[in-house]
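Worksheet for the structure shown next.
Left out: one protein chain. Kept in place: all the others.
Here the chain labels run A and B in written order, and each chain numbers its own residues starting at 1.
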Amino acid sequence: MKAVRLLAFGWYFQFKTISRSPFEGLFQIIYPLFFATVAFLMFRAGTDQKTLLYASLGAAVMGMWSATSTTAGGAMQRERWHGTLEALVASPPHFSLILLPITLAMSTIGIYCLVATLLFGRFVFGIDLTVEHPAAFGLSIVGTVLSFGALGFLFAVSFVRFRAAWALGNLFEYPVWLIGGFLVPLVLLPEWTRPISWSLAPTWGMNAIRDSSLGGNPWPDLALTLALGVGYVGLGVLVLDRVLAAARKRAALSLT
Amino acid sequence: MTSARIFAVGGLMSYRALFYWLSPMIYIPSLVVAPIFQILLMAYIGRSAGLASDEFYVVGNAIQYAAIPCLFAMMQLVGGEKFQNTLGAILVSPAPRLPLFFGRAVPVVLNGAFVAAFSLTVGSLILDVHIPAGSIPALALVIVVAAFSCTGLGLINAALALRIRESAVLSNVFFGFLLIFTGANVPLSDLPGWMRTVSDYIPFTHSIEAARQLVHGASLSSVLDLVGAEVVIGVAYGVAGYLLLRFFENQGRRHATLERT
Partner (left out) sequence: MAVVEAIDLHRTYRTSTGTIRRKWIDVEAVRGVSFEIDKGELFGLLGPNGAGKTTTIKMLITLLIPTSGTAKVLGHDVVKDAREVRRRIGYVFGGERGVYERLSGYDNLRYFSELYGVPPKEQKQRIETLLELVGLKGREHERTEGYSRGMKQRLHVARGLLHDPPVVFLDEPTIGLDPVGARELRATIASLVEAGKTVLLTTHYMFEADALCDRIAVINKGEIVAEGTPAELKQNVAEGAVVEVEVFGIPDQSVEQVRELGGVRSVTVEERDQAQVLIVQTGADVELTSAILGQLDGANVGRVSRREPTLEDAYVSLVSSEE
């Protein structure tokens, strides 16, 4: 119960600081719109009669993923720049309870990106959003945000040794867009990429959002994306313990 | 002689000092791997939309991605100095301005051309796009011209970096703009009329078209008008950028805004 409270308040305060930054906030929302525009123009001009709504949903989740991938990898570096990392590590709770709300706050920004892309599609390209199962749609978005935050947490702890963690995080923007099947059906991709797609929570989050909007059964997808999210957090905690032990023992991770 | 030295040595030194991307931990993910991913992403979206061939996307995105090194490096070279508070020291120096700023541009052009050539090569190998051996020298020329032209835009970007706090945002906006308007991914004929008009006056549009024709086996002489247009665009942007830099430098001296970070 205490842990839940800590997660909730941590998320609240971190979300507050991020959404007050013009850079992290506004730009995160605008940048995916360039890619959305390209995608809309391509699908509009293409011969394959896939609905533009398919592209709109895909581009919207692309934006959600950008919000996470471009920031979460550098989550610990960001605290170091603020000079707050030491104070956070020196506080009593397990550091994962402090870091996870930070990456969750980052992925929450993705909701803005999703909404902005859908609105952009609606008002600039005239793509109507139809939602078959509104409740499931909402839950799918929340589930996707949670699993993105979880994957961001795994990125944050895995990249912490690299000074240019942000560059590594950015690197994962395009491949997940592609392998997650946001705009390209998985069957078009080479066979060997299939296990990678399946192990990525974004793939299932995308499916859940698409199914609940276009009509389909989103629940198995939603369950899978959440389960994978839990797995990422578990893995991240193991990595984090090792990172922190190394930091204290070998001063390998400069905390300031 | 002095101008030549400021041009060559000064340019290279400042590039090394400020362009910390030269660290492999940043260079490899951002400038070697990411463009390949962009090519693959766009080629597969193209397949999914049933729009154009792989070749179309390999050429378009390899060249368009050169915008990242060209825009960011120029921004870094000027904005980075503002950030490190060394800009004042450079601006009070009596060094002639033209070689000072253009000297900085040469390594940027070469690096941009390398990024484009490398992604074109690797992208072609992965997606099995055939490039005629005879076209390679002409392609190399087109790539250098494309990088030159975008570096002209980079100089404008650098000038604006003197005034804008979040200059990295601006570079990304230019990059996204080029992604849409240059025909790298959406065939020019499928762009709305006003967008097509814009595309005629920006870097990359002509060189991407020229490169596509070369890959199809056209000769250099048949694309010379496109190459010429790209050179003219590059010079125009470069001159505009230079004038803008001088303007902001003067403004900065008058209003003490240069050291504002």
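By definition in this document, contacts are C-beta pairs under 8 Å (C-beta built on N, C-alpha and C of every residue); 3 or more make two chains touch, one makes a residue touch a chain.
For clarity, every value in this text was computed on a predicted model and none was experimentally measured.
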item	value
Partner chains on view for the chain not depicted	A
Contact partner of the left-out chain, one of A:Ile98, A:Ala116, A:Ile141 or A:Ile179	A:Ile98
Of A:Leu6, A:Ala45 or A:Leu235, the residue in touch with the unshown chain	A:Leu6
Full-complex contact with the absent chain, from A:Leu88, A:Leu129 or A:Val239	A:Leu88
For chain A, the residues touching the chain missing from this view	2, 5-6, 9-10, 13, 16-17, 20-21, 82-84, 86-93, 98, 248-251, 255
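In the analysis below, only the chains that are shown with their structure count from here on.
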item	value
Inter-centroid spacing, chain B versus chain A (mean Cα positions, whole Å)	29
Of all residues in chain A, those that touch chain B in their complex	22-23, 27, 30-31, 33-35, 37-39, 41-48, 50, 162-164, 167-168, 170-171, 174-175, 177-178, 183-185, 188-189
Touching residues (chain side chain B, partner chain A) in the complex	23, 25-26, 29-30, 33-34, 37-38, 40-42, 44-51, 166, 169, 172-173, 175-177, 179-180, 185-187, 190-191
